[in-house]
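The structure follows.
Missing here: one protein chain of the complex. Every other protein chain is in place.
And then chain A:
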Amino acid sequence: MSTPTTKRLTTSAMIASFADPDQRTITAPFGHALNAVAEQRPEIVGLSADLAKYTDMHVFRDANPDRFFQMGMAEQAMLGAAAGMAEVGLVPFASTYSVFATRRAYDFLCLDIAEPGLNVNVVGALPGLTTGYGPSHQATEDLAILRGCPNLTIVDPCDAIDIEQAVPQLAAHAGPTYLRLLRGKVPAVLDEYGYTFELGKATELRGGRDVLFVSTGLMTMRALQAAARLEADRIDAAVLHVPTIKPLDTETILAQLRTDRLVVTCENHTVVGGLSEAVAAAAGYAGISTRIRTAALPDEFLAAGALPTLHDRYGLSTDALVEQVRTSL
């Protein structure tokens, strides 16, 4: 009996990196960025619900043990307590997985944090399809849940650069925020585009005559890769990165949508209630009739499996994005 020599894909892993092989990465950008801003702002504190190690909060915990509060596997108490800390003048960053921050503890995020407009920064790891662990951990509808919450600022970063630059701005923002966290070894991409994160702003990363990708989160990385691949087909694709989901930079988006280019919205989230519908609604309200295609997760509970397999299956891989553009043009 022979031993298989081909490397097997790691399936169903809770923590899996979506970085491509050999891609430049930065380790735990959130934790280090939080440390940097915490040095300047003593009122910043950290909380986690038994997931400090898996949300890069351990970096802050280890550097600031007296400013870190372990709340145990109790997300409702964590968000309530974060609100209480903000009420007495602290600036909390509270981390857990996105599924728990949104599905389990939404009432606490909504009423304790968002309604009083407190500067509490909720940090949710494993957003969208960034774990192969199945529906229990795949926060495929977190944006849909949270976009309806008044006062809340929502950021879906593309990479480590976005995270490093967003964290101090989230701390400085007076109201509540939700950050879709990319953790562990996070790709570094956007520094190659002369990019600067600005809360509430969409940014054109590259221009293009034939296709416009309007993308958020890690899908901006895929859109940039797809645009580079499409050059071989003489297809000229632009990429508009929309890291702030709420409030949406509709002015910049609508200016780009007044076009005869193929528009493809890209998000690591269900097609229901996320960037795609927000862009389509903005276009509709503005009377813009451009046809919009979307690369987003289907409205279903997703499978467990290896991330590359799942991203291919559900249309988030660069291959799937390129194929969608080719068949749509």
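A few points about this structure:
Everything that follows uses one rule, which is that a residue touches a chain if its C-beta (ideal position, glycine included) is under 8 Å from a C-beta of that chain, and two chains touch if they have at least 3 such contacts; residues count from 1.
Methods note: contacts and distances are computed from a predicted model.
Look at the chain that isn't drawn here: its UniProt entry, checked against "Transketolase", "Xylose transport system permease protein XylH", "Phenylacetate-CoA oxygenase subunit PaaJ" or "2-oxoglutarate ferredoxin oxidoreductase subunit alpha", names it "Transketolase".
Of A:81, A:149 or A:211, it is A:81 that touches the chain left out of the display.
Contact with the chain not shown here comes from a single listed residue; of A:39, A:107 or A:251, that residue is A:107. Of the candidate positions A:116, A:175, A:200 or A:308, contact with the unshown chain belongs to A:116. Against the chain not shown here, chain A presents residues 45, 66-67, 69, 71-72, 74, 76-77, 79-90, 92, 107-108, 111-112, 115-116.
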